[in-house]
Structures are given as C-alpha cells and as structure tokens.
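This is the structure, below, for whatever I ask next.
One protein chain is absent from this view; the other protein chains keep their places.
After this line comes subunit A, so read on.
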Amino acid sequence: MLGSPDRRNSELFTLTYGALVTQLCKDYENDEDVNKQLDKMGYNIGVRLIEDFLARSNVGRCHDFRETADVIAKIAFKMYLGITPSITNWSPGGDEFSLILENNPLVDFVELPDNHSSLIYSNLLCGVLRGALEMVQMAVDVKFVQDTLKGDSVTEIRMKFIRRIEDNLPAGEE
C-alpha cells in the first residue's frame, strides 16, 4: 500500500490542498475571508464536477432529499474521495441531514495551529456540494458542525435543503 500509485496520488492531492490553504491564509490574513474564498473555489469546482458526475455515474433525477443524500454519500463521495460518509440526524421535516466522515483525505497529516482556530480547513467541500446541487436545481446550505482538526471525534457536515430553483428549469422537469 505504501508507495502504491493510489497512495502517492492521494498524498499529492493532500499536499496540493494544503499548499492552497496556506497560501490563502498568507494572502488574506483573516480566517473568515479564507473560509469564504474556499467556499467560492469549491462552488466553481462543484458546478463543473456535477456534469462529470452525471456523465459517469448515470444516476437519474432524485425525487426527494433522502435520495439526494444517498447519492451524495454512497456514489459521489465514493467516486471522488474514496470514502463513504454515513447519513444521520435527519430533521423531522426531512429537509436537513448530517454526513459523518470517519476520515477526510483532505486533512491527512494536518494539524491546525492555535492562531487559525476559526479556519474551516475543508470548507472547499461545502462549496463543491453547494455548487453541484445548484446545477440540478436544488438550493442548499452546507456547513461543518464538527471537525476532527478542532478536537471533535468525527467530522460532521450538515446539509439543509432550502428550496427548489425554479428559474431556468430544463424542459420536462416542471
């Protein structure tokens, strides 16, 4: 496993992401701004990644938020990060849920220093999910509520469905 091409690729990925975050920290000097930038960059990735995902996975349209959650956790995360988060903590209305990540490839080998306590290191992921779902007409709010980098036991991402985006619906989707 050590030294295998997959491992080297994922380490390169971790290194690249780390370089990106540290450079942003130097450029912006303020954790909140860095978080916003990461979210924007993630959004940009998400709007493009969704087409790659749809082209390769052949999933059809999801008819409710539960299906969406399943597809995200079991197919999308698996395809792109090689992990399968678990889905928990459904709200009574069925419009909010949590993704629990046991391990997060972005934060292998990472420790957050004290002066960056409000930095959301993996905020890129939130942007990716938001951008991708917006392209399939779902407006969602995505945020980290627990982070192993900050001492929590697991990393938890909370996703909330806001509304269906009705303008520019593709034909046949009304």
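The definition used in the following text is that contacts are C-beta pairs under 8 Å (C-beta built on N, C-alpha and C of every residue); 3 or more make two chains touch, one makes a residue touch a chain; residues count from 1.
Simple rule for what comes next: contacts and distances are computed from a predicted model.
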UniProt protein name of the chain not shown, from "pantothenate kinase", "Trafficking protein particle complex subunit 4", "Proteasome subunit alpha type" or "Methylosome subunit pICln": "Trafficking protein particle complex subunit 4"
Option from A:V47, A:V110 or A:V154 whose C-beta touches the chain left out: A:V47
Contact partner of the left-out chain, one of A:L20, A:I87, A:V110 or A:M135: A:M135
Residues in subunit A touching the chain absent from view: 47-48, 50-52, 54-56, 58, 60-61, 135-136, 168-174
